[in-house]
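Let me give you the structure first, and then I'll get to my questions.
Omission of a single protein chain aside, the complex is shown with its protein chains in their original locations.
Lettered A, B and C in written order, each chain numbered from 1.
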Amino acid sequence: MSETKERKLFMYHRMLMCRMFEERVYYLFLEGRLPGTIHQSQGQEASAVGVCSALEDKDMITSTHRPHSHAIARGVSVRSLMAELFARETGCCRGKGGSMHVGDMEAGMVPAIAIVGGGIPLAAGCALAFRYLEQPNIVACFFGEGATNIGTFHEAVNMAAIWNLPVVFVCENNKYAASTAVEKVMRVKRVSERAMAYGIPGETLDGNDVEAVYQAMRKAGSRARAGDGPTLLELETYRFAGHSRSDPGRYREPEEVAAWKQRDPIARYEAKLLAERVLEPAEITKIKTSIERELEAAVAQAESDPSPKPEDCLSDVFAS
Amino acid sequence: MSETKERKLFMYHRMLMCRMFEERVYYLFLEGRLPGTIHQSQGQEASAVGVCSALEDKDMITSTHRPHSHAIARGVSVRSLMAELFARETGCCRGKGGSMHVGDMEAGMVPAIAIVGGGIPLAAGCALAFRYLEQPNIVACFFGEGATNIGTFHEAVNMAAIWNLPVVFVCENNKYAASTAVEKVMRVKRVSERAMAYGIPGETLDGNDVEAVYQAMRKAGSRARAGDGPTLLELETYRFAGHSRSDPGRYREPEEVAAWKQRDPIARYEAKLLAERVLEPAEITKIKTSIERELEAAVAQAESDPSPKPEDCLSDVFAS
Amino acid sequence: MSSRASAVSNQEIPGREVTMVDALRAALREEMRRDKRVILLGEDIGVEGGFGGAFTVTLGLSEEFGHHRVLDTPISEAAIAGVAAGAALAGLRPVADVQYGDFLFLAMDQLANNAAKLRYMSGGKLSVSMVFRAPVGATTRGAQHGQSLEAFFMHVPGLKVACPSNPYDGKGLLKTAIRDDNPVIFFEHKLLYGSKGARKEKGGLQVVGWVPDEEYLIPFGEAKIVRPGRDITLVANLLMVHKSMQAAEILAAEGVDAEVIDVRTLTPFDWETVFQSVRKTTRLLIVEEDNLTGGWGAEVAARVADDCIGYLDGPIRRIAAPDTPVPFAPVMENFYVPSVEKIVGAVRELVKVHN
Partner (left out) sequence: MSSRASAVSNQEIPGREVTMVDALRAALREEMRRDKRVILLGEDIGVEGGFGGAFTVTLGLSEEFGHHRVLDTPISEAAIAGVAAGAALAGLRPVADVQYGDFLFLAMDQLANNAAKLRYMSGGKLSVSMVFRAPVGATTRGAQHGQSLEAFFMHVPGLKVACPSNPYDGKGLLKTAIRDDNPVIFFEHKLLYGSKGARKEKGGLQVVGWVPDEEYLIPFGEAKIVRPGRDITLVANLLMVHKSMQAAEILAAEGVDAEVIDVRTLTPFDWETVFQSVRKTTRLLIVEEDNLTGGWGAEVAARVADDCIGYLDGPIRRIAAPDTPVPFAPVMENFYVPSVEKIVGAVRELVKVHN
């Protein structure tokens, strides 16, 4: 298989995994089997997967309150993610983090930061360390368009810009921050225009086109790796689900949701790969079945995995 | 006297008052007669005076750790300022504020905020109140170029922009934030470019040309008053003195300082007014003498004014 | 406004059972109707088809008062606080909020360095009449969405701090907060909201409380003895008032008569009520959801150890969350949040010691 073909199938597979993971998690919630809350990312898989597929081993990502797809795309083990949502000892955060803090630095993902914009300085800091240690790695820093109104975005992007740090700022513009439409809270048409304030390149692209995302991220990543500094990528996308588990999303017009569902990144990519004959129709069911099985196994495993003990809450505050 | 002539003489007078106040204060410090520290603004008088001269009664300004000229330009009583620096009961903050917090809302100045960028949200908030109360006033919000790297700048300018608040953001770009040259901490050439990130007009002008500053502020002020929202004005200027009392300023080239002293805003305006015959040479000494006398009186008064009592430190925490 | 109404539930007075959310919303509504200067600022508080803030408190208010009075902000907590403070300086009475108390750290400079100090720095000439609402408490959302932050703000001179445990107090205190000429940090416990439907919290108490139809205010600085008792004083706030009451019931069955004090406001604090109670009971247990070290309970212990030490018949003890972040897993969170059992256990030990 050619490298390109392999990558395309990989991206397709990963996007499906993201989608099916989120769907599964959603039902688990409805059934009352998972504690806490969740922020789902159905519809945004192309950005997670396009960006992460362009990363190298030991590159790092930072994420947000909506981290599941980022984690899967980055290759954090699905079992450890599912176990974390089930609050198990075997979870990627040993049950201490939960949905909003999943991550695994071994796999290249800083535990997600649920305070909007809070992960952006961490991303710049990791990038500073990479550069300082002469490690040829970069950081992809995910955040929503809503996060670009908070102080840490401004401060950290500026700092990364003046120091030419190897970080790519990835804004997933899904048009809403919770119930708040982007037009209400910023006057610029495109988030990428904000790059101008820091003297770095900014680019807006179709965030539901995984191939386009991948290419843009390759380019921005190379730039960062070469020491030419950060880029702000704005990926236009949409979340199909509500903001969080409890949100029916009545602040969005049904037509708008429907129109975006027409631009489903997975369906689009599937059609493209079919047309390109990279993918055969028969394979689709096979892939889905195998993902289904993997998720089934992850759920079964998570359910039988040990729970942390109550007193475990006392450990891990300090490194000794 | 024509209104224009009157205004010109007024601006000249105010700039001189700013300068001579700062010089006087500097000597008082050297003599050990004033407590605390000071941040002086010699060289930046055109921005303070140009901006404040374009304001109306009941308009408001917010200021910074370097507030003396702003206060004088806004018309806060010189006696109450001097008394504050002397830590007197009669000071504009009754001795509780000190140099970095001078202000007087009756005179149109919120007590200065010494935390860089900290006053910017207050300015937006005052502007919100003006608009809400249908008061035809605006706010001029002063800050340095260094402040444009802090989160509150970003958040508050954006909020003012989306709500079209009647505020003018006045960035005094004096090239340095303490010892840090502006080029080291931002990649954009002009601070005014940052306006683009908020979809508001930005303009850079010669901040040592009081007339230009006045005109630009009139324009931005009218825009704000008309409900068309904020403007970011960048006034290029320079502080002749060190950052604070204790700073010899060795991080600046003597040539640079000398070149800027050639562009002294007061000398330039004086020459212009002389050339325009708005001012007669003989008047200059008269004006200076009268200011000298006013300052002398302010110092004498402050020295004989009562000091707060030690226990006064316990009052004014809460309004009852 | 009726002074009768400041008495607790009274069958004579017309009123009804409402949730905390209803009570807080009613307080906002009444004050907004009464005083045009009251405006609201926050994220997702007034969006059509939206939530009415993270916990539905402001639902319907933008419809009644318009978007110029119910301002949906960007995600900019520092500016929300600072803009509220600035608007207060210029004569408004803003009520701002964060969706989770944990985000207060983002606004801390504006709250602690500006709002709290502007009156003082101006020599008493200004006032900053604003309220900043913040939901606290652990609800299986992990380390960044479950903290109790009262102690941080009790430690800032110039800020008032309220923390009601029930709808009656919530309404009365919020109205008082809005009319106060000082900045007030108003803490609400997520499990006490009584939110229904999609915003309902697992483990949330079904707290409904009687609230009179007539208007009433509750002054700051008056603690409430929610259960008089002779043997030990329990001092608590927010959710812990309820857990302390449950503990007191269990203890009563064992013959231990606990007095339970709901502090209601931390600044100003009603020291006298606590001191008098301790002088009577000679034993003190403080119950808070905040982390033990440096929690507000430490201040209560310190004041009692200064003022009432001669009356004490044993150590002053505190039940609080341990000094760890809030863990996600419910089994750990249940261990982390002080439980009725822990309170009962601590009381048993205290009454045993010197009996």
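Methods note: a contact is a pair of C-beta atoms (placed from the backbone, for glycine too) under 8 Å apart; a residue touches a chain by one contact, two chains touch by 3 or more.
These numbers come from a predicted model, not from an experiment.
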Out of all the chains shown, which come into contact with the hidden one?
A, B, C
Quick one: say which of A:56, A:276 or A:316 touches the chain that got left out.
A:316
Option from C:117, C:175 or C:190 whose C-beta touches the chain left out
C:117
Of the residues listed, A:126, A:140, A:196 or A:213, which one is in contact with the missing chain?
A:126
List the chain A residues touching the unshown chain?
60, 62, 91-97, 101, 103-106, 110-111, 113, 115, 118, 120-130, 132-133, 151-152, 155-156, 158-159, 162-163, 315-320
Sites on chain B contacted by the missing partner chain, in the whole complex:
35-37, 87-88, 93, 95-101, 113-118, 146-147, 149-151, 177-181, 184-186, 246-252, 307-314, 317
Taking the full complex into account, what residues of chain C touch the chain not shown?
102-103, 105-106, 108-109, 112-113, 116-117, 120-121, 142-144, 151-152, 154-155, 157-158, 267, 269, 291, 293-299, 301-302, 304-307, 309-310, 312, 314-318, 322-325, 327
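We adopt the following convention: only the chains that are shown with their structure count from here on.
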Based on which chains touch which, is the overall arrangement a line, ring, star, complete graph, or other?
complete
Distance in whole angstrom between the CA centres of chain B and chain C is 41
Taking the mean of the C-alpha atoms as each chain's centre, how many Å separate chain A from chain C?
36
Distance from the mean Cα position of chain B to that of chain A, given in whole angstrom
46
Touching two or more other chains - residue numbers and ranges from chain C
73-74, 76, 78
Residues within chain B bordering two or more other chains
151-152, 155, 158, 162
